[in-house]
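Omission of a single protein chain aside, the complex is shown with its protein chains in their original locations.
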Amino acid sequence: MTALRLVLRGKPDQRLDLSPLTPDRLGGLDTAAIEALPLHTTRRRVNVGDIFQVHPGDPAGIVIEGGSERFDRVGEAMRTGVLTVEGDVGQQAGRLMAGGQLVIRGNTGGWAASGLLGGILEITGDAGGFLGGPLAGERTGMRGGVVVVRGRAGMRVADRLRRGLVIIEGDAGAHAGSGMVAGTLVVCGAVGALPGILMRRGTIVVGKVTELAPSFVAAGGVGLVFTGLLAREAGRFSERAAVCVRGAGVRYAGDMAVLGKGELFVSD
Amino acid sequence: MLTRLAGGRVIDPANGRDAVGDIWVRDGRIVATPDHASADQTLDVAGCIVMAGGIDIHTHVAGTNVNTARLLLPDLRAGSAAASVPVSQTIGRLYAAMGYTMVVEPAISPHVAPQAHLELSEIPIIDTAILTVLGNDDYLLRLMANKESSAAIADYAARVLAGSGAIGIKAINPGAAASFKANVRSFGLDDAVPNSDITSRAIINALQAATESLGLPHPLHLHCSNLGMPGNVETALATMEAAGDVRLHIAHLQFYAYGKDGPRGFSSGAARLAEAVNSRPNITADVGQVMFGQTVTVSSDVLRQFNARGQAHPRKSIIMDGDGNGGGIVPYRYRKTDFYNAVQWAAGLELFLLINDPWRLFFTTDHPNGAPFTAYPDLLALLMDRSLRAQHIETLPKDAMQVSTLASITREYSFADIAIMTRAAPARLLGLVDRGHLGPGARADIAVYRPQADLAAMFRDAALVLKDGVPVIRDGIPVAQPFGRAVAVRPGFDSAADRGLAAFYDSIYGVPHTAFDVPAADLLGRTQPFETVPCRT
Partner (left out) sequence: MIETAERALIGCVASVDGKPVSPTEAIYEAATLLANSRSAVVAGLGTDVAGARASVALAQAIGASIDHMDAGAVFANLDVMRRAGWIVTTPLQTRTRADTVLLVGDGLLEAWPEMADRLGLDAPPTLTGGARRVFRLSSGTVPPVGAATILPTLAALRALVAGRATSLDEGAFRPLSDLATALAEARFGVAIWSGAELETLAVEMLCGLVDDLNRKTRFAGLPLLPPNGAEGVTQAAAWATGFPVRTGFAGSEPLHDPWRFDARRLIASGEADVAIWISAFSSTPPPWDDAVPTIALVASGTAFGTSPAVVFEVGCPGRDHDAMLFDPALGGIAFAAASARRTVPSVADTVAAIAAALPQC
């Protein structure tokens, strides 16, 4: 059976909350019910039918044709199925996602994969800041799952990462892996200032770094068994990441300001 | 307008009444049954129970500590924080829905009293009051170090009461916060503030003396040392002993009801504590019952909160070394499966059921520290229905129940007991002669409940609540939201107190001693002035 398709009619006049549009939530709803779902976040009511042309299909696979920077919370808390957006999305894509597959063929705004628990989020373009990061008052960010960004990531990628794998094929902004608790971040390109600042544990692999905090110290050699395992794991999702990890040549321990049990590798 | 509440079962223990009958209201007051007038308005409350509006003597609902807890927990706002630290508007509505018409915020340091009163002024419907915190403040410790007279201490206390707009004096682990600033990490009744010989015991006695000499209606309200520690039943007993035969109110007694028996070295000591309270007529106490769930502990016992940070859930906490006492905000989750939490739950209920005199025992969860006040209806049901208690006990860890006597207690509270404990006794303890009862002259703060099998539901959504004679709640829903009054004492004091304070503040703090005074009610945005409760002298 073909996937359920939602075709964008035009640019939304307000930010929209697309969290109702997941395979879990749309299962069992007919077209009329789907069209009636509210998406508005201001006092001006907007339903699915106002924004999208609904082409019936199997909600286990949803395709949103046409994206918008004003689409927030795409794929929030999804547990099963495949959700694909042909275009950009806004904030908090894949927030608290627990399973299934979310594919954004475009760019995302900030806090994509915030609090991710499981499943796979793939972003073919660029991701905004705080990928995987917690929202106001939350202690930790991503707690599982895999995120792959084919383009660049903004500042503080994998902020407070608790568990899981984050791969950035391009560059990342300042403070990559800030406050990491555990888990793995691979940035194939260059990172901005002070990656790993405030990290407790976990692993960061970067292609290039220009400013490392003085609380990071050179720490012996690169354990090839470890990098081999990591390269194989990363390679399931990104060949560039596998190459980057296999090329890890220098190892640092940090953040000594906090605990110092994290490690940062720089690839050759 | 003359209003008649017709045909309810009127439970008014202060006036010895428990019978079906009418209550007559005119101009916001209860009046005697008129000989010849007919009611302009009749409210049919047949089949219902009619009590005076409830009075909560210890609930953390306003001030910088509470507001800091709000700011700390945006991540829980949609869940537990909504119940643990509701916004000011909601506090009034939720309390009124349960039939309460007055609450006391028990822990406001004098230097932050203005903000507390601003917050209270936004709580609709119910009347409010604060207790001002003394016992770790620099000036009191200076007076005591200089061996100043008890009259000087009383004058100082009176000045602070006036400036902070309070109804009584609270002491919170006296001496501990000051000592913590000097890196002391534990502090008990007979420990002394560093570089002095001033013990917690001495501070308690000094503040008791001040309270009595000022004729404050409310006794010294004390949060003892060693809160939460295994074996601290000894601290509570020693503190009661230290009080002599002078009035003392012990806050959230449950948190001091722990023995060290049993395989885990932690047990309920509530039975011993209850016996001590029963035999000491000068002692009153509120329970501070623990109920299971996520909450946040908001306390001015900075030392205790600092030491408790490791148990925070979520794992974040705020410690404020304030002027005098400060604040500690530690989110916490009480779990049914946890041995220690189960013992705490049992110990609180034991205190309720083993302390005999409902005139001396008060109904609290130390909101939000033991549980949010929204748990009150469930707690009332537990007190009134032993089979419900038994059902809960079945679900709790057996080893916890084995170190408590709760399972063997069969007592059940009656409606009259509830009316004493939550209405008549609090009014008396605060010196509020026109509240807590339904006799002529009382304020028409009246709660009406519809009896039903589900006791919690009955108490959660009052059928009708009148505040100053105006219906404000129907079936748990607000139908009007007038604002209540702030209530305070204003004992007199010698102007020498002002001079001494002025000199101290100028030289030590570099700010005027009047800087922290709470302004008049209209400058707080209130439509009604402060209501003054007379002192006894």
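A and B are the chain letters, set down in written order, and residue numbers restart from 1 in every chain.
By our rule, contacts are C-beta pairs under 8 Å (C-beta built on N, C-alpha and C of every residue); 3 or more make two chains touch, one makes a residue touch a chain.
In this text, all values refer to a predicted model and were calculated from it rather than measured experimentally.
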| item | value |
| --- | --- |
| Residue of A:L83, A:M97, A:A172 or A:I197 in touch with the missing chain, whole complex considered | A:I197 |
| Listed residues A:V74, A:I123 or A:A213, member touching the removed chain | A:A213 |
| Sole contact to the chain not displayed, among B:L5, B:A81, B:A424 or B:V472 | B:A81 |
| Touch criterion as defined above, residue of A:G137, A:G151 or A:G235 at the omitted chain | A:G137 |
| Residues in chain A touching the chain absent from view | 13-15, 41-44, 70, 91, 110-111, 134, 136-139, 175, 178-179, 193-194, 197-198, 211-218, 255-258, 260 |
| Sites on chain B contacted by the missing partner chain, in the whole complex | 62, 64, 67, 70-75, 77-78, 81-82, 85-89, 111-112, 114-115, 118-119, 122, 138, 180-183, 306, 309, 312, 316-323, 326, 507-511, 515-519, 523-525 |
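The definition used in the following text is that only the chains that are shown with their structure count from here on.
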| item | value |
| --- | --- |
| Touching residues on chain A, where the partner in the complex is chain B | 135-139 |
| Complex contacts: residues of chain B adjacent to chain A | 72-76, 314-316 |
